[in-house]
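A protein chain is absent from this complex, but the other protein chains hold their places.
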Amino acid sequence: MDMDSMQLFNIVLTGVLRGGLYALMAVGLSLVFGVMNIPNFAHGEFYMLGAYFSYFTYTYFHFGPISSILLAAVGTFILGAIAEKTLFYPLRKRSKKNWIMNTFLLTLGISIVLQNGAKMLWGNTYRGITQYWPGKVSIASFNISNDRIAGFCIAMVTIAIFWLFLNKTTMGRAIRAVSQDETGASIVGVNLNVIHTLTFALSCLLAGLAGAILLSISPAYPFMGVQPLYKSWFVLILVGMGNIGASIYGGLLVGLLETFAYMKFGSGWQDVVSLAIIIMILIFKPRGLFAKKGVKSVSE
Amino acid sequence: MEKAESSLTKGGRFIGKFGFTPLSIAMLFVLAIFPLVLQDEVITRLLISALMLGALAMAFDFTAGFININNFGYAAFWGVGAYTSALLAVKLGISPWLGMLAGGILAGLLGLGLGFLTLRLAGIFASCMTWFVALAMFAVTANWVELTRGTSGLSVPPLFNTTGNIGYFYTILIMTVLTYVGLKVIIKSHIGTAFRAIGQDLQAAQASGINVTKYKIMNFTISCAIAGVLGGFYAHFVGIITPTVMNTSHTVEVMVLSFVGGRGTIWGGLIAGLVMIPSMEYLKGLMELRLLIYGVLMIVVMIFFPSGLAGLYYKVVQLIRKNASLTKGKKEEKDVRRAGL
Amino acid sequence: MNSFLFKKSRKFVVALTTALVLSLTLTGCGGAKPASETTPAASAAPNSVIKIGVIIPLTGPAARTGQEFKDSINMAFSEINNKVGEHPIEFKWIDSESDAEKGARAYESAIVNDKITVGFMDWHSWVSVSCMEVAAKYKMPHFFSYGATDVVNQKYKSDPEKYAYWMGKAWPTPEKLSIGYVSAVEEAITKGIWKPENKKVALFGVDNDWGRGFCAALGEQYKAAGWEVVATEWVGLGETEFYPLLNKLKGLNVSLVAGTMSDPSSVSSLIKQSREVGLKSLIASDGLGWVGEWYKLTGDASDYVIDQIPQWTTPEAKKFQADFVAKYNYEPGAAVAGMSYDYTKFLIKVLEATEKDYGAITTENLFKAGKEKVMTGQLSYKDGILMKEYKYTPETFPDPVIDGDHYMFPVVQYFGGKPNVIWPAAFKDADLKIPDNLK
């Protein structure tokens, strides 16, 4: 391969691997925004909790990689359900006025509590593992660690299962119905309380899963959730809020865009470049890249 | 709240025009002489911080509480003001006082530009866009090493060449009062009516002939300009600035103040600043627990007291009035109803 | 109506009580101060308490480092039973929160409210710069701050009289140390141990004052030695994804990749991923060993990596390391915990010397001792577990004296998580080893 196509291949490869996990995060965020109208700024903290869960199950209780990751998913699912029942449910009961802004601040509070709670519980130490599955795979002249390949596959399989769940099961259809028309859904007998709890917990599960998968790349640390949060918001804005399916493309796209900017302009400027591009896109397509019917428009 | 003023004397009505009540004048007076009486540099310094953040919270509320847009990149405008003033002083030797003004102007212009870009977007999207732009501004500041010295930080000459903090205190006190009066006067004018109309019902505002985008941008620009001036003050007060002034955490700090204080009141943010900043300082020994409390407080406020300290205050006023009316006999119901909001 | 009123008034009472408690706490804390306006004479009494104000980031992004500082300082003082002579030691931990303004305010509060006798330590340069102002204002001698970059030196040099209270940096400006990386590699080349394909180097640095300063200096030094710097990459703090960067470097085909990162998750990710992508370059990664747990994160990917860092080489150092783990249950880093332990001992020495030579351990006398003894090099510390001698001279001030006999970080190469010292010659365990795929 010549130099240019090497570069291109490099960008595509790393961008896709990176984007797969952004997609996983973004799908969860998008789900909660689409169904519950909550701009969740504590999403990164569930990612962090997922990493801790799998760290402890993997190193202390010596579970295998897969079961550690699955346990992390279950753990964050339960925590998410608890958070919904104890925090968002009471708020919804009290008032739905200015709901988006109120929940936004509520999630900000949750994020502060979780970060500092994690720090008090587990200290400031980085808790990581070297690899779940040692070894690497070579494609052309590129090497990719097994963990990354596995991580990407798990992410894709999860998204696929999730898609099937949303489209083929009654519960999933109910969730989609609520995201399109809450009153309508409740009239035809969908139990909103159950749907809301389930949705939030599922979203947390996806974030936790991402954290668990990435444990060998980024070790567990109380404040590790901030970056992934930025990134998943990026994706969401780009593809249009509440457009769950498009978050997958969006994740991959942002991954590619960032890798490209990283290669061309260096790490410091990558945020500036990718932001500039996203702003340009939004000026011309205010409903996001993959606008479709029913997507909440960003424009008024 | 306006009702309370209408029954006042002529003098009362005059100060009311600038958003004051006798109570707030008295509080302001106490605050103004506080450092002179106490003669404690640390408390003075703390008050400076509290006032500065309080003023920022007021200007933040001017946007969040009125046109209902959370400027999630607010700290970046503060930072722009800080860097402008600092760079003018360091590179060109321009007086910090002019620098602060320049900082305000530049931050205002940036706000204007960003407003054009983002304010067509609805609520949370506009917030996110301002946030992303702020992240980009942070990255530019950190990476433009030739100009800003990047993350090494920029040493800034002080505003006063004395060792005490009293000069800074009165400067920020005057700036805070001016911010408050300025914002209050705008709010009470027709322009303010337009802001409130936009914040409360966008469609109706537009149908009634309000150019929504124009007023949103106007509001945004004013709010950002104030942040710029305060940023200039901060730079000369603290003596060194790094790109971290633009951190989202600073925006969150200001936002929490304005929300805990009570949205749409202007003064709520200042009161919250004066209560919370000292409390946080005195709780410092608790370390993470303090931040945990902070988070819990936010959650509790959001679920149970969404109208914040101001809401609490109005409830108290309402209660007092009610008690008074019980002794006096029956009073009009609507009075009570109004005080609640 | 009545029950409604009752419900409301209960809320009102709660609110009122809260407000009352709050204001009482505030006035209580605030009001106590003017009363305790004690005279310096009190602290001059023979067994009076010495209060040491330690500025470290206990909360915020660098809290991990702050914790290591705190624990190592505690260890050093507990060895002397928290007493210097007859004086009990008391600490005031000043949380800078990694913020210039909050740091300065906390420092001022420690000076005014807690009446600290002397200031000690600090981690960030920007906190140093704002605290220098406070120290100057209250004439508070402040010993041995880490804040390494040139802003601190510049500030000091802008008015040495005024900022004389900032008594020496614990860490010199980066360029004074980084020459080791060049020397170690050049030495191996002259000896014929390594015949690099080309003399191209790529630099990487964490995107902050530390990384920028370090890379700028390192670049100059490599250029001077005849190397070509083909790329300089900045990495955001906390970044853990390096495939793009590493593949780019791989494409550049450089013999050497050198740089620094300050947070363990970044640097360990970089090292681990460099192995994964198969980077064919020798890696010099300054700061890999700063935090104790690094090897758990990188695994064997760290083999052959070069680092310049104080090591637990001496028996005393190894003992300290073991004691530290036993006591605090985590791995200390030599550059943070180890050096701060040494500097704490140095401070104790200064305290003792002050009592001996000036009569009483007071703020004023400590400043005198600092100015007359420490700054001049009369008083230095030779029993360190890491350095041969910690010493300042008027020429080097505010930096310490850097050379093989005083303050110098050895260059090491890691194998299985264990360092081999490869430079300078005096400490050498072994020669630089070159991985097979580079030969």
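In this document, chain identifiers A, B and C correspond to the written order of the chains, with residue numbering beginning at 1 in each.
Here is the rule we use: a residue touches a chain if its C-beta (ideal position, glycine included) is under 8 Å from a C-beta of that chain, and two chains touch if they have at least 3 such contacts.
Operating definition for what follows: contacts and distances are computed from a predicted model.
Student: The complex has one chain missing from view, so what does its UniProt entry call it, picking from "Hydrogenase expression/formation protein HypE", "Cytochrome c oxidase subunit 4", "ABC transporter related" or "Branched-chain amino acid transport system ATP-binding protein"?
Tutor: "Branched-chain amino acid transport system ATP-binding protein"
Student: Touching the absent chain in the whole complex: find that residue among B:V42, B:I210 or B:L309.
Tutor: For the chain that is not drawn, the touching residue is B:I210.
Student: Among B:A197, B:V229 or B:M246, which one is in touch with the chain left out?
Tutor: In the complete complex, the chain left out is touched by residue B:A197.
Student: For chain B, which residues touch the unseen chain?
Tutor: Touch with the absent chain occurs at residues 3, 190, 193-194, 196-197, 200-201, 203-212, 264, 334, 337-338, 341.
Criterion: only the chains that are shown with their structure count from here on.
Student: By label order, what chains touch chain B and chain C together?
Tutor: Intersection of chain B and chain C contact lists gives A.
Student: Can you give the whole-Å distance between the Cα centres of chain A and chain C?
Tutor: 35
Student: Which whole number of Å gives the spacing of the CA centres of chain A and chain B?
Tutor: 33
Student: Which chain C residues reach two or more other chains?
Tutor: 207, 234
Student: Quick check on chain B: which residues sit in contact with 2+ other chains?
Tutor: In chain B, the residues touching two or more other chains are 142-143, 288, 291.
Student: Please output the residues of chain B touching chain C within their complex, sorted ascending.
Tutor: Within the complex, chain B contacts chain C at residues 38-43, 45-46, 49, 142-143, 145, 149-153, 155, 158, 163, 234, 237-242, 244, 275, 278-279, 281-282, 284, 287-288, 290-291, 312, 315-316, 318-319, 322.
Student: Looking at the complex, which residues from chain C come into contact with chain B?
Tutor: Chain C reaches chain B through residues 5, 8-9, 11-12, 15-16, 22, 25-26, 29-30, 33-34, 58-59, 95, 98-101, 104-106, 108-109, 112-113, 125-126, 129-130, 133, 137, 149-151, 154-155, 207-209, 212-213, 234.
Student: For the complex, give me every residue of chain A touching chain B.
Tutor: The touching residues are 39, 87, 90-91, 94-95, 97-98, 100-106, 108-113, 115-117, 119-120, 230, 233-234, 237, 241, 268-269, 271-272, 275-276, 278-279, 282-283, 286, 297-300.
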